[in-house]
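Missing here: one protein chain of the complex. Every other protein chain is in place.
Here the chain labels run A and B in written order, and each chain numbers its own residues starting at 1.
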Amino acid sequence: MRTKVTAYQDRTLIPSCQAACPLHMRIREYVDLIAQGRIMEALKVIREDNPFPSICAHVCTHPCEEACRRGNVDKPVAIRALKRFAVEFGGDRMVEIEAETRRKEKVAVVGSGPAGMACAYYLRRLGYPVTIFEAHSEPGGMLRVGIPRYRLPREIVQREFDRLIRMGVELRLSTRVVSLDLLFQMGYKAIFVTIGAHQGLRLGIEGEEGPGVVDGATFLREVNLGFRPSLGEKVGVVGGGNVAIDAARTALRLGAKEVRVLYRRGPEEMPASEAEVHQAKEEGVQFDYLVAPLRIERERNKLKVICIRMKLGEPDSSGRRRPVPIEGSEFPLMLDTLIVAIGQAPQLPEDFRLRIGKGATIHVDPVSLATNRPGVFAGGDAVTGPATVVEALAVGKRAAFRIDDYLNHRYPVPEKEVRQVVGDLLPETIAMIRKISRVDPPYLPPEVRVKEFIPVEMVYSWDEAIKEARRCLKCGAGAEIFSRDRCASCLTCLRVCPYHVPRLNGTGEVEIPADQCQACGICVAQCPAKVIILRKPQDRRQIEEELNHLARYGPSKPMIVGFCCQYGLYGTGVLSGLYREKKAGVYIIPVACVGKVEAEHLLEAFSLGAEGVFVAGCGDQCSREDTALWLGRRIEKVRESLGEMGLEPERIKLFMPGEGRDLLVDLRDFSQKVAGLYLASLVRQEVKHDSCPTEAFGRDPTHDRPL
Amino acid sequence: MIVAQQKPLEEILRMIDPYERVMILGCGTCMTVCGAGGEREVAFLQKALEIAGRRQEEKHTFIPYTLKRQCDPEFLDLLTDRIEDVDAILTLGCGIGVQALAERFPDLPILPGVDTSFLGMAREWGVWDERCAACGHCLLGETAGICPITRCAKGILNGPCAGPKGGKCEVDGERDCAWVLIYRRLERLGQLDKMRRFYPPRNFERPKRILRRT
Partner (left out) sequence: MALSLLEEKLEAGEFVVTAEVGPPKGTDLTEMIHNIDLLKDWVDAINVTDHQSSVMRFPSLGGCLLVKERGGEPILQVTCRDRNRLALQADLLFAYTRGIRNVLCLTGDSVEVGDHRGAKPVFDLDSVQLLRGIKEMEEGHDMGGNPLKGAPQFYLGASVHVEADEMEPQLMKFEKKVMAGARFFQTQGIFRVESLRRFMPYASQFGVKVLAGIIVISSARMARYMNEKVPGITVPNEIIEELSGTEKGKALQKGIEIAARTIRTIKEEGLCSGVHIMAIGNEKVVPELIEAAGLNGRAR
């Protein structure tokens, strides 16, 4: 007896990926949908949580992947690449452009970077008239002028702005805002300042002024805006962040023969993403660690950069070990161009009269995002210093709601999350999880890439995407004992779990630690008291709903009912040739892992009039052997029961494809067999009863509906 | 744990044949633990009986319900509202439950759905073995905690007989000879002299009612 609360209540824990994502995207949900081949539904979930997933799909630094618990088992799930797969698969579908103006108050967004884009999007959805002011001739902020085209194609950014415009956002390009007062005078009731951090930091060494030395962000901006600065043959890049790597790889593409990155710390301390560094190395960029330039001399149109070697000393305030120069280790480096990419700061017009914090950034209240001036909010790199795209999107979203609060004279209340975040996997659990190698998306080979600015990373194929998505452990969406009172402590769950997760706690009660449960569903189906449920409501309801659907709207005589694994078969298309309605009399019930199919469900299928029932698992792709084992036992039990009623054992079968078996062939044989048995029984019944076959086979004729 | 096995479907069908509205009553304690009559078994049996019933053109309506226990009158009180239109109760409780129901509802036929088999324990999932004969004169202290009554096929107290081969009982090659087990464990405990003692014939008298004072 399940109460309504538990039938629909989301009792999952927040997975670590979602917790780490600044946008708190429902990663577990969309990855699972991809794994089932339900890409459009996955895309819907993605777009509900992220207004510009196409951008993140290319350049997100994926804190979700760093937090992904699969990484404790083998490698993290390639979430970003999967998101890209879904976004590219869906194209323009699932894109929301509905927005109507319901409010009078105009809001100005200063800066068209990701924070500004997100803020404009959500403000527009809330019904506000929004204007984005962008100083450059092209919108997008760092997306447009910072990130190179081979990482984020221009069209993608442009498409998003087209959409914002279609939504009714006003975009004023080549319009530099120099005074916030002016904006207020123009009638804007609130302003979101998100001008980014584009001012390159200086090394502060002798010789830095002058030809041949260029600021990294400026360099990238020029290239992105279409210029091709000549760099000469030997280029050096000072810095260790993504800007430095972007600059180095861009230099290669502009024809530099030798590019070296000079970083004052070691490879472990480098903040740039590993994937970027790896690709840069593949393309031929050299990395000089523990090196810093001391001064720059010029000799015959070339730069003579005197560098000094460093060693790592005590940690500084950022927690990283401070580099300390090694006495007497100076050496010269002959370069044509030196790109300085050691960080950026915002260029804040004085007239804004905003309070400044550390690193020339704007100071804001962390909850309301308000600055010292009423009605003026700020976010993005301008507040945090150079950060990531997804953080900017997240703050832009928050800012929209904070502005909404402000304009409604509401006190901003920080959102409280009631659900817990999932904890760590224990080594014992990790040891039991089958290792599956990560499928990385394909990349262009380095020789091809460096010739031009074409996108480096390609998108997954269907099979690759599904295979990778299946590695997700579904953290926090496992099983729980929901009725302590009806649990008889029979220890069945403890004994049948392939991962040895359920255990007796200190007071002798059985509990299923949510952090360790792998959501296989075996204990749920085996619990003799039926007190274990899956935390995710869709998982709980799936089979019952499908059977109800079959009962009400299905054919009056579904000859064969098949419970098919959504992951391996239905999703990847082997069985998708068999449709939902009767195609050759086979009615498919898709299940997200057939391990959840209980013996009673199988009986129910017969009860609904099926002459034959099969279960098709995903076979050798299943991440555990026990699923097939338990299904086999349940099927045996049903077979025995049927036998006692005089129904032949061949009427129920388990298919676990693999070992070169062709499932469709097997199914055809099974169908024929069942049809034969049905006819034979008809003959017997006719001789015995002389009655309508439908009645004789357990379908009350009043249930039949016209198809 | 009381351990039982569900009766064959055929037998159950015959038992319920004369009745139209049948309550299938599960038990949430022993029968859940041994997998013979908990809530899941009630659901499964209901479906199976429905299918079987229709095939034989029988009209039954089944009312499934599970009580935490059937062997206490207070639990049975919970049924009074639910049995108004019920013609018979097919209970998946042990023999105790069947009798408790029959006593409490003397006008209702109570049908046993399981065969109560023994007092035993699970060795691993799905394997239950008899352990206790409820003989009323526990002498497990003398036999190193191994019961010669349940585990020796002949139930003798001065064992072994000449039957064991390879430490296995003459009756069932899979079954250990209890007395060989007792010997080994007494040896391990350094108490072999217990086995050298003469054990007089069993006293088969035991109480049929037990009273508690506090």
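Following the convention adopted for this analysis, a contact is a pair of C-beta atoms (placed from the backbone, for glycine too) under 8 Å apart; a residue touches a chain by one contact, two chains touch by 3 or more.
Computed from a predicted model, the values in this text were never measured in an experiment.
Colleague: Can you list the shown chains that the omitted chain is in contact with?
Modeller: Among the chains that are shown, those touched by the missing chain are B.
Colleague: Considering the complete complex, identify which of B:127, B:162 or B:211 is in touch with the unshown chain.
Modeller: Result: among the candidates, B:162 touches the missing chain.
Colleague: In the complete assembly, which of B:44, B:75, B:128 or B:179 touches the absent chain?
Modeller: Hidden-chain contact among the options goes to B:179.
Colleague: On subunit B, where is the contact patch with the chain that was removed from view?
Modeller: Counting over the whole complex, subunit B touches the hidden chain at residues 153-167, 170-172, 179-180, 183, 192, 195-196, 198-202, 204.
By our rule, only the chains that are shown with their structure count from here on.
Colleague: Write out the stretch or stretches of subunit A touching subunit B in their complex.
Modeller: Against subunit B, subunit A makes touches at 485-486, 488-492, 495-496, 527-530, 598-600, 603-604, 606-607, 637, 641-642, 644-647, 689, 696-698.
Colleague: Would you pull the subunit B residues touching subunit A in the complex into a rising list?
Modeller: Checking each residue of subunit B against subunit A gives 8-10, 28-29, 32-35, 38-41, 43-44, 47-48, 50-52, 54-55, 57, 66, 68, 122, 124-125.
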